[in-house]
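To start, the structure itself, in structure tokens.
Heads up, one of the protein chains got dropped from this complex, but the rest are sitting where they should.
As written, the chains take the letters A and B, and residue 1 is the first residue of each chain.
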Amino acid sequence: MNNREFNIRIEADHTLLLDIERFRLETGKITFLLGESGIGKTLISKALYGLLDSEPWEVQINGQPYYRYLKEGPVGRWQRDGFFVFQEPSSHLNPLLTIEQQLNEGDLAGNSYEPNILRRLWQNVAYKEIEDILKVFPKPFRPSGGEKQRVLLSMAFKKMQHFRPQKETLYIFDEPTGNLDDVYRNQVVAFLLEEYRKNPFTILFITHDYSLINELYRNHGDVLPQMRFKELQRVAENQLELKKFDTDGYLKWLEKAHPLQSGSLTGRKSLLTVEPQFKVFDRSFRIFADASHTRPAPLKVLSGKITYLKAPSGVGKTTLAKIIMGLIPAQQVHFELGALSFTEQTGRMRWQKQVWGKRAGMVFQHAEEALDLRSTVRQIFKGLPVQQKMTRNRVLKELSFIFEAPLQNTLLQRQVFHLSGGQKQRLNLLRTFILNVDLIILDEPLNGLDFNSIQRVLKMIQRKLNDGKGFLLISHNEEIFDRFIPEELQYYLWFQ
Amino acid sequence: MKKVLFTHMVSILLVTLFVAGLLLAIPRNLSKTTSAGDAQLNNYLQLKFLNINNPFQLALLQDVLDAAEPEGVQAHNSLITRLKNYETRQLEMMSRGAITRQELTWNRFFSLLLMFFRFLAIYLAVLFITYYAVETLAVYRFISTQADRPAFGHQMLNIWGRWLGHDPSLKKISLVGSFITLLFKTAVKALAYLVLFAPAYVIAYSVKSDFETSSDLFMILLAVFSNGLLLTYSNKFYTFLRNEARKGYVETARVKNLDARWEIDVEQGISHKRILHPLKDFQGHILQHIFINARFQYVNSIKEQASFLITGLMIIEMALNIHKHLSYELLQQILYRNYSIVLVILILIFYLVKFTEIGVDMLRFKWMKKIGM
Partner (left out) sequence: MKRKLGTALNNLYKKKDQWWLLTGSIIFLLLWVWDRLFLNAPALRFLQIGFLNTLIISTLVILISLILAWVIIQKMFFFRGRNWAWAELLLTFFLNLIRSIPQIVGVLLGYVLITILLQLSILTASWQTLLLMAAIIALFVFLELVDLMQERITFYQSLDFYNAMKVCGISSFRIINFNILWKNSRGHILNKLIALFGVSIFLQCSVDFIISVGLSTKVSALNLPVTLGSLLAKIDSKQDILAIGYSFSHPARLSRLFLQHLQGISVAFSIVFLLIMIYKISNGYAERHRL
């Protein structure tokens, strides 16, 4: 069978980060590795591919020191024949070399598959535009996150087409579609599976995008027997286990989903009304009530209801949220927050005095950035404008709604830095949920969560809705939220 | 770029106006203070029978005053101290053969300008040499750490550990040999550190006791190899290299299988020739990715390096009393309280700092423009 199993132990600065036994990688198969972000998927894959050979990492594989694994294990062959597509495309492209230079060095130099691959990954885009992208030095804002991700994928496909992979050859894709919308994601998956069908090789595909499962079941059923769905789970502190993921259970849950709130829309208090047209960064935007962008309508959030704002990534959903919260000044805007009226001329002090933590709050999408990682869990709740003091017991009680029981007392003293990505995201949500505000803006609230946590977060939202609070939701996770939010509360943003 | 240039220009303009204002104000204030201060002493200085250079006569004067006004002993003490200080200043000025008061004339201004250009030439030479040395030393150190070569101290502790370990397979004689070699290497390194970190005047006075005005080469060498300049900034460049080495794009370069051996003059490694070249290029090796980014990061530090260098050069010229050099002139004029000349020298140095900053910003913007930022 040539299947490989690894016992992996990773430390940094003499601190154990993770320990997993029997991590199984089946040769010639596609392993989809699911699990909440920050649990250790990336570290494990980098350790296997031989990339953790510098400070501060100390790695043991199958009880052997890492240098021996690098010398004797399959890693030499994997590195020679395979490829690794990293997540966070922005940091994985060199800002001082053009995209073209980076697509033509090392193993990728001098092979001619590039144009076809680029055309395939940039469907519906003229090749001239793609050539323009090739001349660009990567910057934080250009090319976009999705384009950078496709550049990294192009490298993998280039190598794949030039050095025909064998069954043993390992390709690792670490969140390769995290920056792509569903259309591009599906194209990439289709391209990859097409290559796989030509001559099967070993693929480790890391993702926390559970909605991908539906796509695979729907359109790639023929390859399903070659696919393995696994989920990394924490069984003790730093102790991980690789479990089979119940794809059927997930699909059934999705099928049975009901809208988050009940009751009619009439007679509810208006918490937020945004006029359909606004302008920012010299660009005019419009809010529509339909997906085909024909009916401009004011965006409304009502008490006890959740409003869903949709748009392709990069269009400006987060920008609108920041305008509402007074973090970005607009050139033209008008909205009402309860009884307060705001325009582009409203002074910033007004938000500080009347809005932040009093009428409205916002949960930012990247918990890693939004939380102070150096603070302890307890300190996260200090300084919040809440009437009831955030005592130790109260914090513990609030945490019990979103963290697994039993809660350990030491959790309050733990640095946020040491929590997993999913735990951070839940803490990020809880900090705002604790506030006594009528309106909460949620920006990608399911980011980095595992299936279990997704269910918990949805329950949290339901609880707040029952208290009469309202939400404005921004998310690309349409497959899940379309089932939980009725169509009349869905809006579409577009720019002119 | 325009905004940054504008800020620099505003800053230059404001400081120039400020200094010009001071230039107009200072001579008047100064003359007032001086005359007020002198007036009290003048009565005694004009006594022809009193020689203030004679300690005996001063002691006698104090006794006489104390006897005449027993209640004013403290005031008499203060008067005698000021007479002594006056005498000290006079002696000092005489010993230097200098003229105490100088007006700021055009001739004086041009002579200051000439001194400034000399300072500028030395400064530029040292700046270029140190920049090259900083890059080169940092790259060598980076390659050494990437190759995981342990530091001397660590090697010594290891040898000691092995010695204590009583491993019968080890020949103690070979351990002693390694220990002596390491000790020698450590001593050389320690000596190099002592020299490179020594303030310039310590090195200078250990080499010679008087310094000629024509020894510009000596000054350049001193500025390069003292005050910790080289080590401080090569360490900074090295830190940038290390930080860049942890970035994601280096991982991407690795999986593309670029050369990645951290050894010198071997296949897939890096050659001495490439490291020593003034325009370093490590194409084909992942060091190229790391180096160009570290260099880009370092550009802003050139300002800091230049400012440190100016301080170092001024210390050298002042501490070594190098005549006809700008900073020595500054020191003298501070001593004689010729503040108009002091201000002119200060503003010239300020312009030098500002133009360096503008130069560095232009270089940075040129690079940023190239990459489309």
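The working rule: a contact is a pair of C-beta atoms (placed from the backbone, for glycine too) under 8 Å apart; a residue touches a chain by one contact, two chains touch by 3 or more.
Here the structure is a predicted model, which means the values were calculated and not measured.
Only one of B:Asn227, B:Asn257, B:Asn293 or B:Asn338 touches the absent chain when the whole complex is considered: B:Asn227.
Contact with the chain not shown here comes from a single listed residue; of A:Arg4, A:Lys139, A:His366 or A:Lys464, that residue is A:His366. Screening B:Tyr44, B:Phe179 or B:Phe197 for touch with the missing chain picks out B:Phe197. From the set A:Val280, A:Leu435 or A:Leu472, the residue in touch with the chain omitted from the display is A:Leu435, counting the whole complex.
Interface residues of chain A facing the missing partner chain: 322, 325, 327, 348-349, 352, 356-358, 360-366, 369-372, 374-375, 379, 383-385, 428, 431-432, 435. Interface residues of chain B with the unshown chain, by the touch rule above, are 11, 14-15, 18, 78, 81-82, 84-85, 88-89, 92, 153-154, 157-158, 160-161, 164-165, 193-194, 197-199, 201-202, 205-209, 227-228, 231-232, 235, 239, 307, 310-311, 314-315, 318-319, 321, 330-331, 334-335, 346, 349-350, 353-354.
The criterion applied here is as follows: only the chains that are shown with their structure count from here on.
The touching residues of chain B, when paired with chain A in their complex, are 146, 245, 247-249, 251-258, 284, 289, 292-293, 296, 370-373.
Residues 46, 49, 51, 54, 79-80, 83-84, 86, 88, 91-97, 102, 105-108, 136-137, 139, 142, 152, 155 of chain A are the ones touching chain B in the complex.
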